[in-house]
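In what follows, a structure is listed as structure tokens, so that the remarks can point back to it.
The complex appears here minus one protein chain, its other protein chains still in place.
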């Protein structure tokens, strides 16, 4: 873990630290081709999580008539946020050295960065891309909550504003040296910034947009579990880039993150299947897939802070808590979070952020802070993220509803399906 | 090939060698970020071989009503064996320095390994994960043999016991410094440990479990060759991690393994297609896919021991031999190995292990042993693996049949399909 | 960008340079494990672009009855060209130091290359494989033009001859130190060698082979846009290996290539969707997918020569020009390029090669040549490639038509579909 | 006995089935079909090429009932399947000569 | 001539076809349908949500035969398709006024 300490510092993990200005390489920094190789790889893995990972995971779960609309919403996130990130997003998240809440426009269009610029031991361009792939998947995670009913124009406007107003500031607070970094709350790879932010925003959006017509009456079974399993698999594979890549190096820290990610995910999958088997009599494929994703979400903030045994605890806990959220809480409260974004990402992300404190290993614990202290910091960051995400998302949606004259397609289009109504296409052609 | 020699030694390739204790780094070892980057990548590639690779390869070949059951069996291997490996599997395979047949529990829960531990030039955690992904795919390979009829509970129990009793000991004997390593038989990336072990066990299981109802009478055409082609492709792509990753370094040895893997696979695919074209009048997609996998299997043990021309010989031979096994031997003997696990992995793995001796290149040959001597060592290890796998698998299945009251679902469930009967799900929802 | 200059030189980028003999390592060259890790990874990514990327991208667009034939044509390219490349292709492209038009047979069967040979900082075997994956995908790109009607035997013969006569010579001219390299035209990752060559050849072949029966009368809607989206996604993910891997190092140059690739692609996707929305009233999934691929094609030659803003210009331009080619030019001229290989790869590749000159960044511009001079060089190489590809492809097809007694299946087979007629298989089994 | 064939909009299937259950129908058979009629189809768009699709998804419900029940069943279907918009579908009534229950060999109304 | 419609369990299709061939039937048409009846459906489970599926997969076999053959054909179907369990299905017999072979224009029994 040679590099891990410095990495940890630059990611704002160990309390108030001298902040790293992303455009200026440390005097002693030189490019490490191994670290660079791994982060190049990690970056494309995180893109693969969205395309085709998330697209298929969600795409398989909606009804056939809305399948393409889900794929399209993932594609457009890669397109629109891909451009936005280079234009201003990166600067808003990682610029503005010393700002507590958001960055600035000093690096708009990546101004000042050249192919020779380094961020730690990797080219800054590579860091920009790695982070950019996070910015692409995070808003796309939300689409599962209001799937099968939101207008494409509303979705596109929503994610653009959401990245500017919710995502970039949160990334700045946690990873760009803002107040959560200074506080010393731990969020290695995005339990707060990615999963809680999207999960809580998604819940707000699902409720604000309203239920699907026929929800609770008509059956809305998945159109293709094989697609969902492919998606789950590629999310899992890609997540090693997400978590172990967040070490920004190919070192012991990355190795630890890889191991805890795999272990928590396997444990959560297994636990979910067992719970379901006991509770409902049958172990299901969708249960296994959901368990895998819940495990991946939960370990994300904790992946360099826990031991192998700790990873098992994080995973098993995620299975219990997310299973309860999805199968008990949602029906009890009656909201229509179509694909359980809140139950998996919101709840799983919050659990992971808390578990980072609960199960923190000795090697990761700041002795001065102590486990109890760390837990308090985690809780503070969790509470803030939940409130910030919900309030800002509702504000954006409120404005958009006024401007666009409504967020959802009309009833006939919902019947017909978004694929035809919004995109003039159908997923499958005639049989011959 | 700077590192290759030392690697070769530590993998027990060149006869009786001073064995490497996995928990202790060599005095001179330091972390190499490039090697680490490659093995991190290789590890996730090997996971991708199972999920979604193998899941789709097999999933496409069964009937629609059993498609999910195949996906589920792959998912649960990642879950259950994923946990088991960290808990005790790694220790059973790579612990117990000096033991001839199996490891010990000294590294249960990875005790004694820290993020700073090195295995050669990579973090030990990364080695643990790379090996763990092998332990996940190997039992899953077997499911093709008894697909469409085995109970989920029986499958799950079987693979857990099989990994403990068959896989970990074999891995110890070959890669953990056991007697096959000491003998000097070559098995670089798992012709014996992975493919022969699973292929021969699968044959035993297929016969012990019995044929599918209607086998040989009803048509049992693949439900989706496109899924099978996606699976084949991802197996191929991932196999570079499997084989070239087994160099445990990003060096000339990895380059050689990559090249021989690609060359043998291409040759085997092409040869299979040509044989089929000549023999049956049509070149088929399933033939091409099967040829690719047979080539990948056969080159696995040989991938750093042969020249490019040798790789072509390995691949062409695999096509001939596996084609005969699948299209002539199976119908002649009449067993129901649903998806030809024996014909491809058992036969292909044995051929590859033999071919490692037959076509060994000068640069890999131990002059004192000689080609003839190497072939004898290969034959000894092949014979042992076949017998060990079959005997142990039958023993496990015998016990499980008693304990679980049968290994297969009842006739009605087989009619209805395992998806509904065992998992209460169907692969595809209604068309609209 | 430490290594970039030398790399640029060895790839013939900066005018007439002392050429690198691939079999001889530079005196000062030593293996870099990080660079090697990245090119190993890149090589498998480029294979993934063909299998399953391109196979699914194209496979989803044909009618169900021809789906397998597309998958088969991709599989056989990996098989046949995979063997051919090792046998003679590499030598024809990268042998023959000093030859202006083609290599020689001096490295047939990779003679003279050992696991210790280096090419720059990576094993020569790895370079051979990286380039071999390019040779596999390039001919497969063409199949979209004459899909749904060409005989399998004709296709297989065509691509083998085409690789020998068109691809290897072009690769030699551009990357092997031939006259285009000496001229100083820029083609970093294959705008000319890969995309223009295949795109223009494809146009010639589509016209020469003739239209599909019923073209323009019967609807020929895609059989599965989800497959096409998976294919698009994996092409995108894999293209980072294609472009950033072409740096042959994990350095700033690779980082730049990664960033421009992502940025151009995102911009092109977004622009295409917007154009379609304005022009036809609906943003479509197939539009987004096509836009992504067009962006990837266009940035390929330019990816280390432009700034982030330049990448946006390349991407936006590609959207405009390829959209026009596909939706206006094709119907106007009436040729049946089934899946728009010309409109996307031919036109997009030519645009990218030109744009490399138009938008070249200061850091990449040879001051002595100047932007205007560079543009002239680009135009010269574009013109040559277009003419060479078309003439040679027609010559090959003319001969094959004589030898094989026709290039397309008979009318009944076209009705029945190529899957059954040519491969005796159907994509999907019965529903239960 | 008579066979009632109802071609309805797919999303009305659940309501129709409920309505039929309420008037005592105990069995029915459903087929996915495509219908062409006065109802306007839609246009699909693939890389600029427009395909007009005027064969629209419909569901065919078949019920065999005793002669005396026909009117009641038809009315139940009309009530449940009607939206008042073009394309609601048709009901065709055919004569049936014989009905056999495969399991028991019963014939006639007893077999329904 | 009469049209015999048999709704059977999907896995019985091969046996029914063989039986029909044996009684001299030379042509038939098969449709995948879903049936609702006395047979109990199954429950599917998706993230804890239960969907009761009571439209079960069935296969509809249609054969047009000469009047004199009806009884023999019906009996053959009953024998082949019966398992004795609920859900074996029904046979409906309808009148047919005319049959035309498209290829030749032949009419009546000659067209079968």
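Of note:
When the chains are written out, they are named A, B, C, D and E in that same order, and each has its own residue count from 1.
Throughout what follows, contacts are C-beta pairs under 8 Å (C-beta built on N, C-alpha and C of every residue); 3 or more make two chains touch, one makes a residue touch a chain.
Nothing here was measured: the structure is a model prediction, and the numbers come from that model.
Checked against the full complex, the candidates C:153, C:182 or C:426 give a single residue touching the omitted chain, namely C:426. Even with one chain removed from view, chain B keeps its contact list with that chain: residues 219, 221-222, 276, 280, 282, 284, 286-287, 290, 326-328, 331, 340. In the full complex, chain E touches the omitted chain through residues 3, 17, 26-31, 64, 94-103, 105, 111-112. Within chain C, the residues in touch with the undisplayed chain are 218, 415-416, 420, 424-426.
The rule is simple: only the chains that are shown with their structure count from here on.
When the interfaces A-E and A-D are ranked by C-beta pairs in contact, the top one is A-E. Shared numbers divided by all numbers used gives the overlap of an interface; between chain B and chain C this overlap falls below half, so the copies present different residues. If you average the CA atoms of chain A and of chain C, the two centres end up 33 Å from each other.
In chain D, the residues touching two or more other chains are 11, 44-46.
Taken residue by residue, chain B touches two or more other chains at 32-35, 37-38, 41, 230, 250, 424-426, 431-432, whereas all remaining positions touch fewer.
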